[in-house]
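Let me begin by presenting the structure, written as structure tokens, before commenting on it.
The complex appears here minus one protein chain, its other protein chains still in place.
Entry: subunit A
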Amino acid sequence: MAETHSLQDMRQQAAIAAKVFIQRDYTNGTVCQFQTKFPSELETRIDKQQFEETVRMLNNLYAEAEKLGGSSYLEGCLACLTAYTIFLCMETHYEKVLKKIAKFIQEQNDKIYAPRGLLLTDPIERGLRVVEVTIFEDRSLGR
């Protein structure tokens, strides 16, 4: 089994070989969804199923954040009645889900991607445009 590297060690020791950017998928409109197409650069590093599962989970989380339904309408109306001052003390639903997403990405990095020399960057740090996958140089060959 491959050694589990901590993310700190990886960043300090490993050199970045390449970066892959997973683009947005606009087929359902302007909602935040990412393409599940498996990039060829990752073929040697990670299982296709695993990667697609990660992106699908991410898409589900974003869909939950942007869901138009009873609770979002209620939040909107309540906020309007208080002239949006309620957001000074309360977190919006979207922000709550973003925290969930950050935790999810951290978990995925720790369990799945870091042992394979990969690193996922939270899309919010790239303006919700891309999922940046950093590929570190593979030093584990011949172990």
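Methods note: contacts are C-beta pairs under 8 Å (C-beta built on N, C-alpha and C of every residue); 3 or more make two chains touch, one makes a residue touch a chain; residues count from 1.
Throughout what follows, contacts and distances are computed from a predicted model.
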Absent chain [UniProt protein name; select from "V-type proton ATPase subunit G", "MAGE domain-containing protein", "Corticotropin-releasing factor-binding protein" or "Palmitoyltransferase"]: "Palmitoyltransferase"
Positions on subunit A where the hidden chain makes contact: 19-21, 24, 26-30, 65-68, 72-73, 75-77, 79-80, 83-85, 87, 92-95, 98, 124-130, 132
